[in-house]
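Worksheet: one structure, shown below.
Removed: one protein chain of the complex. Kept in place: all other protein chains.
Now for chain A:
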Amino acid sequence: MKKYTYTEKKDTRSGFGAGMAELGKSHPNVMALCADLVASLKLDAFIKENPDRFVQCGIAEANMIGVAAGLAIAGYVPYATTFANFGSGRVYDQIRQSVAYSSANVKIAVSHAGLTLGEDGATHQILEDLAMMRSMPEMTVINPCDYNQTKAATIALADHVGPAYLRFGRPVVPVFTDPNQEFVIGKAWMVNEGKDVTIVATGHLVWEAIQAGELLEQEGIDAEIINIHTIKPLDEEAILKSVEKTGCVVTAEEHQLNGGLGDAVCQLLSRKRPTPVEMVGVDNSFGESGTPAQLMEKYGLNAAAIVEKVKQVIARK
């Protein structure tokens, strides 16, 4: 098992803020919009340097999406930001008509996705957003795993023409990916090569998958770990190639089992190469208040849960 270590923990949203600060310098057409959550989205640095390219929209997300579409029509590259809950379900129709169907070059960049939002509870813990955005034609969907990857994804999206949904989170988590990584939209990252099982993970579950890989190694199980940061378009080739070798898959995501990464992988495999799959995710349930760690434990979204699913899926080979 390839060793991954970290020296610090940071929140992925700060990676977004750092990416925006760089774009502020490098991309004069990039704009930031926010619905009264500037500090939460870590936009302070961008706003300080580029006050003219920031649009405070107030607590009016539907209008924000439309304003972003209008700016995109004029040739700007707007990043419309808020919490994932308010940047997906609340404005689904606005994104669908004014952005995706209109091919508007709008980036919807959202924080506090999933259970790890924590204490605010289920009203804010969106676990259905990947499903909504995945099903929308023309939409690119990205869920990076740590600070560095989120920063790299934020920057990469500025040169990607087309609507995109970039989802990240609130808690501090290990920073373990290369700070100078090249982020290619739609291209999986091979975290660890192995032969017994393929673990396909996204977002905060990538670090958990690495932890699971180490635990499995102690039991003599050699896990291949693939990070799918781009849920759509899915890197089908990377997954199919891995499955050819391992013959079974565990998917892991901070999202409902319905409609997320696991579903995407199952759809691919059932069509192209039927393979036993087990899925780690939230099973048809809302979340609740608690610390991020408590919630990930209670809802089965951690290394231990991945290890258990790996054993189940290997038994089905």
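In this text, contacts are C-beta pairs under 8 Å (C-beta built on N, C-alpha and C of every residue); 3 or more make two chains touch, one makes a residue touch a chain; residues count from 1.
Basically, contacts and distances are computed from a predicted model.
Look at the chain that isn't drawn here: its UniProt entry, checked against "ABC transporter ATP-binding protein", "Na+/H+ antiporter subunit C", "ATP-dependent helicase Lhr and Lhr-like helicase" or "Transketolase", names it "Transketolase". Of A:39, A:60, A:184 or A:315, it is A:60 that touches the chain left out of the display. The chain omitted from view is touched by exactly one of A:37, A:104 or A:223, namely A:104. The omitted chain makes contact with just one of the residues A:93, A:119 or A:244: A:93. Counting over the whole complex, chain A has residues 52-53, 55, 57-58, 60, 62-76, 78, 93-94, 96-98, 101-104 touching the chain that is not drawn.
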